[in-house]
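As you look at this complex, bear in mind that one protein chain is not there, while each of the others sits in place.
By written order: A and B. Residues from 1 in each chain.
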Amino acid sequence: MNFDAPYTIYILAAYGIGFVLLGGASLSAWRDWRRVSGAWARLNGRGGRGS
Amino acid sequence: MAAASAIKAIHQTMLRAAQPARFVELSGMLIPWVAALGAAMFVAGLVDGLALSPPDYQQGETVRIMYMHVPAAWMGLFVYALVAGLGGLGLVGGHPLAFAAARAAAPLGAMFTAVCLITGSLWGKPMWGAWWVWDARLTSMLLLLFLYFGHIALSRAFDDPRRGDKAAAVLGLVGCVNLPIVKFSVDWWNTLHQPASVMKLGGPAIDPSMLWPLLLMAAAFKLIFFALWLVRTRTEVVGARLRAAASRSRMEGER
Partner (left out) sequence: MTRRRQRLILLGVGMAAVALAAVLVISALGDSLTFFYGPSDLLARPDAATHRVRLGGLVEPGTVSREGTMVRFTVTDGKSSLPVRYAGVLPDLFREGQGVVAEGRLTPEGGFVAETVLAKHDEKYMPPDVAAVLKKNGEWRAQQ
């Protein structure tokens, strides 16, 4: 890619937005899973109900 | 006869896989592979789209925005159809996993639609000379984003999650009429947005050197969506189990 071309800033912004939104969705999906699965493991560990 | 019994066997296998407990186990095995493949495709698409593919004869380097914009648009439409289909499945069949999967998919579809709108705007300013115009394609795509917002809000609007799921499913099905409008708006009306380049009669009007990064990115977006969708559905399933356990222990406490 030729960075001296006009509108490089628009291209970088477009890819930047894509990274930020995709990355944000991935992070939040992973964080929610960690939270929920952690709570589930604690519940089963302490409650002794087994699974 | 053999085909019928094969279909029955596949159906039984799918039903078994869709049992919440089995689903959590199966998706746990699948997610790392899908995510890794999606990430690899994404890197390949980035290298091809940003470095290897040529500039366009009219747009110059700005054509590269397409490799983000078009796959995101396809995902926005595809995920909406998926959410609507899952909603219909939940309404008719009453399978608990269908609503959970719809709830998990909708925010991802909204995310892809937002990527499409923002990157499209960043292309429109230098190429058309405007960030935004109210033509039929852009307006129907913005409506798609609002349909997603409506679905997300409705599915979380009630104390009883089943009521929210049903209301959101109805909205999702009604909103389906917008999908052909988005797709064919460029053919039915004069729009500033160009007509389809890839999915059109007579084959793509796009050079293979530019079609490849586009298809790579499209495959990457599909796989990344699939991985995130599995993670989020699994979260919904275990979250529902947690809520059930909490209400059970509350009842035991009262006794």
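Just so it is clear, contacts are C-beta pairs under 8 Å (C-beta built on N, C-alpha and C of every residue); 3 or more make two chains touch, one makes a residue touch a chain.
Everything numeric here is computed off the predicted structure, so don't read it as measured data.
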item	value
Missing chain: touched chains present in the view	B
Listed residues B:Ala39, B:Leu143, B:Ile181 or B:Ala245, member touching the removed chain	B:Ile181
Residue of B:Ala136, B:Leu154 or B:Ala227 touching the missing chain in the full complex	B:Ala136
Positions on chain B contacted by the hidden chain, ascending	54-59, 63, 66, 88, 91-94, 126-130, 133-136, 173-174, 176-177, 181, 185, 188-192, 194-197, 200, 205-207, 209-210
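Simple rule for what comes next: only the chains that are shown with their structure count from here on.
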item	value
Rounded Å distance between chain A and chain B, as computed from the means of their C-alpha atoms	16
Of all residues in chain B, those that touch chain A in their complex	46, 50-51, 55, 60-62, 64-65, 68-69, 72, 107-108, 111, 114-115, 118-119, 122-123, 125-126, 224, 228, 231-232, 234-235, 238-239, 241-242, 245, 249
In the complex, chain A residues that touch chain B	1-2, 5-8, 10-11, 13-15, 17-18, 21-22, 24-26, 29-30, 32-33, 36-37, 39-40, 43, 47
